[in-house]
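Below you will find the structure I want to go over with you.
Removed: one protein chain of the complex. Kept in place: all other protein chains.
For chain A:
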Amino acid sequence: MSSIGTGYDLSASQFSPDGRVFQVEYAMKAVENSGTAVALRGKDGVVFAVEKLVTSKLYEAGANRRIFNIDTHIGMAVAGLLADSRQIVETARTEASNYRAEYGGNIPVKYLADRVAMYKHAYTLYSAVRPFGCSVALGSYDEIDGPQLYMVDPSGVSFGYLGCAMGKARQAAKTEMEKLKLKDMTCLELIKEAAKIIYIVHDEVKDKHFELELSWVGATTQGRHQKVSQEVFAEVERYAKSALEDDSDSGNDDM
């Protein structure tokens, strides 16, 4: 799998003989090195949970957030190079603002995901720039269309999801997600499960300290995307930590 694209991997404007654009694949590798982020779509909302790895105890708590607001009704969680992601956030915010100026209302999240995907794709076409080393998940809720979740990867491809994961433990996270019946779960159930997934897939050996970031948008928040409140956060964290202990007790670790 890890092949060297010698000579064909120097710029995004080159194809390899077997039809790959290596720069884009390397960008996806950059995403795989970042802390895990999961997003789940349920019956009445979308939740985001991010494992924000903290490499030093000297950092201020709550610095370098990885979940952002786009307008009031869309949440964006990012994985990959944080500086690259910040530019995508700015672009998305500008798109939403322009849409409001032109059409007088909230930008539909599918439309925004398409625009972000087009933007990221443009950076995969030229040798003068490099692709964005970040994946972003966009989620929103409104009464008519319900909850919607989209993810855009560095190649500029976007899909709609019931549940998506990005970052280092995304395979493990996906496995956990597939056990859940996401379609029938409420926001509160989802956010507990999302936090639990983050705790389960977090690698205690390699990445000791992490901060959990949680946010949601749904019927409970009246369609506004926001960080979960202190009380909900505490309750969810307790659930996730205790579920983690139950899981290890049930012996799914290698002895």
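Going forward, a residue touches a chain if its C-beta (ideal position, glycine included) is under 8 Å from a C-beta of that chain, and two chains touch if they have at least 3 such contacts; residues count from 1.
In the analysis below, contacts and distances are computed from a predicted model.
Enquirer: Looking at UniProt, which of "Proteasome subunit beta", "glutathione transferase", "Septin" or "Cytochrome c oxidase subunit 2" names the chain that isn't shown?
Expert: Per the UniProt record, the undisplayed chain of the complex is "Proteasome subunit beta".
Enquirer: Any idea which of A:15, A:111, A:126 or A:159 touches the chain not displayed?
Expert: Of the candidates A:15, A:111, A:126 or A:159, A:111 is in touch with the missing chain.
Enquirer: Which of A:18, A:60, A:102 or A:204 touches the chain that is not shown?
Expert: Only one of A:18, A:60, A:102 or A:204 touches the chain omitted from view, namely A:102.
Enquirer: Tell me, which residues in chain A touch the chain that this view leaves out?
Expert: On the side of chain A, residues 101-105, 110-111, 114, 144 touch the unshown chain.
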